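Left out: one protein chain. Kept in place: all the others.
Let's turn to chain A:
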Amino acid sequence: MNAPSAAAEVRPPTAPAPPPSDVRAALKDSSSVGLALFPLGIAFGVLVVHSGLDWWWASAITAFVYAGSLEFLLVGLITAATPLAQVALTAFLVNFRHVFYALSFPLHRVRSRAGKVYSTYTMTDEAYALTTGESAQSWSGRRIVWLQALCQVYWVVGATLGALCGALVPARLTGLDFALTALFVVLAVDAYLAKRDIPTPVLALVCALAARFLLPGQMLLVALGLFTAGLLARRALAARGMGEEAARA
């Protein structure tokens, strides 16, 4: 049901609405992620207005940047009037992981050019996680693009609502920025559970703390650089053989 004919796939993006089955399927596929994105979007919107930005920036940032963790960091960078070059560097470092998603994201199933552009633009951690799962192997390109569009809608609408409600609440909510920390903790636990390898998070923690105390001004760059170098060194050691790494793998 979810595989429209080849003729449907090559229709230009301005063609009439797709078969409803793709949209319905995407609604169902996106429900779990939507349950997470919507309230987190609300928290983001509240953070935006409580940082002193107009409410509509919440909609603009979520629609244009659309990379959850970077957006939370971006609000802090903006309120600190961080130079644009450092904003670009932070965006690069925080989102560099997306480079690896190209290895397995099913972009080849999205046929139209506009679809490919939109699909890469909205290739978030959540979209990647959903579309590379086992059950997603049969999904059509349209179903994938609809899924991504719905995820973005949940996020933008949540952020806009949060900003509008946050603007109405006069009292300052201290400690709301912890939502970002909590999100990273959750993503770290999920990533750990996928691989269950203790040395990697320990190495990352040591690199992060070292960078924090040695070069606090360039913490992200130094920590990620040290961590990448550490991983490469570890792989080189393991490749030399006899290492317990080989046995574990």
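Convention: contacts are C-beta pairs under 8 Å (C-beta built on N, C-alpha and C of every residue); 3 or more make two chains touch, one makes a residue touch a chain; residues count from 1.
To be clear about the criterion, contacts and distances are computed from a predicted model.
Visitor: Please identify the absent chain by the protein name in its UniProt record; candidates are "ABC-2 type transport system ATP-binding protein", "Sarcosine oxidase subunit delta", "Branched-chain amino acid ABC transporter" or "Sulfite reductase [NADPH] hemoprotein beta-component".
Guide: Listed in its UniProt record, the absent chain's protein name reads "Branched-chain amino acid ABC transporter".
Visitor: Which is it among A:91, A:136, A:149 or A:164 that touches the chain not included here?
Guide: From the options A:91, A:136, A:149 or A:164, the contact with the absent chain belongs to A:91.
Visitor: Give the residue, chosen from A:78, A:136 or A:149, that touches the chain omitted from the document.
Guide: Touching the chain that is not displayed is residue A:78.
Visitor: Using the touch rule from the top, list residues of chain A that touch the missing partner.
Guide: Within chain A, the residues that touch the unshown chain are 35-36, 39-40, 43, 53, 57, 60-61, 64-67, 69-71, 73-74, 77-78, 81-82, 84, 87-88, 91-92, 94-103, 107, 117, 120-121, 123, 173-192, 194-195, 197, 200-201, 203-205, 207-209, 212, 216, 219-220, 223-224, 227-228, 231-232, 235.
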